[in-house]
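Left out: one protein chain. Kept in place: all the others.
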Amino acid sequence: MKVLVPVKRVVDYNVKVRVKADGSGVETANVKMSMNPFDEIAVEEAVRLKEKGVAEEIVAVSCGPNAAQEQLRTALAMGADRGILVEHDGVLEPLAVAKLLKAIVGREGPALVILGKQAIDDDMSATGQMLAALLGWGQGTFASRVEKEGDALRVTREVDGGLETVSVKLPAIVTADLRLNEPRYASLPNIMKARKKPIETVKPADLGVDVTPRLSVLKVEEPAKRQAGKKVGSVQELVEKLRNEAKVI
Amino acid sequence: MAVLVLADHKDGALTQPTRSTVAAARKLGDVHVLVAGEGAGAAAAAAARLPGVAKLLTGSEAPALAEPLAAQLVALAPGYSHLLAPASAAGRNVMPRAAALLDVQVLSDVCGVVDADTFIRPIYAGNALATVKSADAKKVLTVRATSFDPVPAEGGNATVEAAPAAADPGLSSFVGAEIVKSERPELTAARIVISGGRAMGSAENFAIIEKVADRLGAAVGASRAAVDAGYAANDMQVGQTGKIVAPELYIAVGISGAIQHLAGMKDSKVIVAINKDEEAPIFQVADYGLVADLFKAVPELEAELAK
Partner (left out) sequence: MKGDNVVDFALTPQHEALQEAIGRICADFGDEYWLMRDRQGGFPTELHQALAKGGWLGVCMPEDVGGTGLGITEAALMMQTIAQSGAGMSGASAIHMNIFGLQPVVVFGTEEQKQRMLPPLIEGRERACFAVTEPNTGLDTTQLKTRAERRGDRYVVHGQKVWISTAQVAEKMLLLARTTPAEQARKRTEGLSLFYTNFDRSRIEVREIEKMGRKAVDSNQVFIDGLEIPVEDRIGEEGQGFRYILHGMNPERILIAAEAAGLGHLAVSRAAAYAKERVVFGRPIGQNQAIQHPLAECWMELEAARLMTMNAAWRYDSGLECGAQANAAKYLAAEAGFKACQQAVMTHGGFGYAKEYHVERYLRESMIPRIAPISPQLILSFVAERVLGLPKSY
């Protein structure tokens, strides 16, 4: 089967983001950008499925600026076969991305779409579920284990307090959680091969998708700074403060 | 127009995040609650008693799956201006699906309600807060429970009715669950972390910290000094050279607060320091400091938490 893996270009997880002074967003100029870490796990899972002979072809897709080609190259270096860039410079919300991906699915006909459970920039955790809805496919979100069983996937999911297993009919959407696998490091020969793999570029208009944002950002601010610390006199007082003032236990 | 809350429940009881979500929903209109899934009957009875809940809808008692549940929410949606759920694994699974079916951009992890169209939510792992206004006619959101004080468990008397059944699209089926997990959470993912330093004195003494950790569902960490001294395993190390953590609560026990260590935990939401040296630098970053002998204070803490 063919597997589609959407990947997102985000501020690298090691970067401590700074809010812009005018409150319009966070500073992204001259900041290191990388593939969303959860998407890397998704790519790894797809590559493992290919190595097991379950997947035949892996197509990586990124919706974003031209520079997102770098993240596609990373996916290609990890083992994806070719890339598609849906080039758009403005804001793309998960609903718009899901619509773009739906159009790509329509052209490519994959049996499985694996993507990260969440992007570490907007933390929306929505694209996979939205794509599943638009396609009318089943979804196995927050996956920690994926196995193919006949014409279905057995997906073990990270849920509150433990694990849950569902069987999802193919074609399906899977979103990758942290424990699904540990992504490989791209090897030097594969990085070199990736430079030669094809990347096709399309525009949202080519796909007939309106990507107008539904949300407008009124302001972005830093969370409240920690208050100056105080000393407590006893363990009882400490627990009382943690329960009733800080409300963390 | 009323607002609809999809409840989370476990073992026939509503979760606290559900009550927090009801609190958020009350800022937006009359609250109706939908309870569905295994054990929904008992949970529905509890939900009907929540103050401010006008109507209670009961759905299927089959194990909750995203596809039929989203279909049910979509069927109910015409009667509501807002659809809310806790930002739990369950809520985050179903709400974006329902939103897409309604052609609405979901708002995840909302931590503040400004008005009916405007909400505050964390981005970049909480390093920034965005205030966003939705242009969608209907809003679908998940709610960060810790940002809203939960409504009391009792005090309301909602009418109860069965939600009209929605067709199960039959896309997935429930196989099983393993919910009981006694292992402690992973250090970098834990909501609470308690760490010990060189003052712990031995590997055996970490047991007193572990007891508190089990009480709080916390992960156990260690300073580099403790790791170097052989009191704790290297993968427990919190600090610049170890793991970087940012839990909601970080308890530093017998840790002086070297730069190395602070770099690994200074973004924690609430920091507690227990140290007998009142000049220890850890107190400069701690929200709550307790100057005490850890061998006395930590067992006391465990006892107090047990109350």
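A and B are the chain letters, set down in written order, and residue numbers restart from 1 in every chain.
We take it that a residue touches a chain if its C-beta (ideal position, glycine included) is under 8 Å from a C-beta of that chain, and two chains touch if they have at least 3 such contacts.
As the structure is a prediction and not an experimental result, all values here were calculated from the model.
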- Could you tell which one of A:74, A:129, A:144 or A:175 touches the chain left off the display? A:74
- Query: Of A:46, A:143 or A:186, which one is in contact with the hidden chain?
  - Reply: A:186
- Write the list of subunit A residues that the hidden chain touches. 34, 69-70, 73-74, 77, 185-192, 194-195
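To be clear about the criterion, only the chains that are shown with their structure count from here on.
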- Distance from the CA centroid of subunit A to that of subunit B, rounded to the nearest Å? 21
- Any idea which subunit B residues touch subunit A in the complex? 8, 10, 65-67, 70, 88-90, 92-101, 103-109, 118, 121-136, 146, 169-181, 189, 192, 216, 248-249, 269-273, 278, 283-292, 297, 300-301, 304-305
- Partner subunit B, residues of subunit A touching it in the complex: 11, 16-17, 19, 26, 93-95, 98, 120-134, 136-142, 154, 157-169, 172, 178, 213-223, 226-227, 229-232, 234-236, 238-239, 241-242, 246-249
